[in-house]
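Mind looking over this structure? Questions follow.
For this view, one protein chain was removed and the others were kept in their places.
Take a look at chain A:
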């Protein structure tokens, strides 16, 4: 099953590699991993999308908690949560396609953030499926480049991961 694990860790050099190394050393799967400092500059927040049996997820949680740098761990998929991924797509935009691509971006609530004579660069956020759907909708032949961040997640309502 797919799990989305959020964690807070010391904002220190090498902390990310401890987490990534734990996954690779123990043969756990990482689908995506995003990390950035939080409002508390001493802490980084990491979102890991992974999958595995209940036993594997249990071990992942325990092993993460064991890292001396890891301050708190939460499996967001155990309850209600929100998930967003950012995608930048550069597309070939010529002739009739130009108007059509603008329309598609609007429908998916994307924004065109860069324009050249031949291209658009579109910014889109949402759940993974929505971004996949957008790529499908505009068609593979027009896509020049895509960049995706992987998921970030947060609990709904009062579900908070904080010190």
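Note that in this section a residue touches a chain if its C-beta (ideal position, glycine included) is under 8 Å from a C-beta of that chain, and two chains touch if they have at least 3 such contacts; residues count from 1.
Definition applied: contacts and distances are computed from a predicted model.
One chain of this complex is left out of the view, and of "Acetolactate synthase", "Extracellular solute-binding protein", "Pyruvate dehydrogenase E1 component alpha subunit" or "ABC transporter permease", the protein name its UniProt record gives is "Acetolactate synthase".
Of A:14, A:27 or A:95, it is A:14 that touches the chain left out of the display. The residue from A:59, A:125 or A:149 that touches the chain not shown here is A:59. Contact with the chain not shown here comes from a single listed residue; of A:69, A:83, A:100 or A:132, that residue is A:69.
In the full complex, chain A touches the hidden chain at residues 9-10, 13-14, 17-18, 21, 25, 55, 58-59, 62-63, 65-72, 163.
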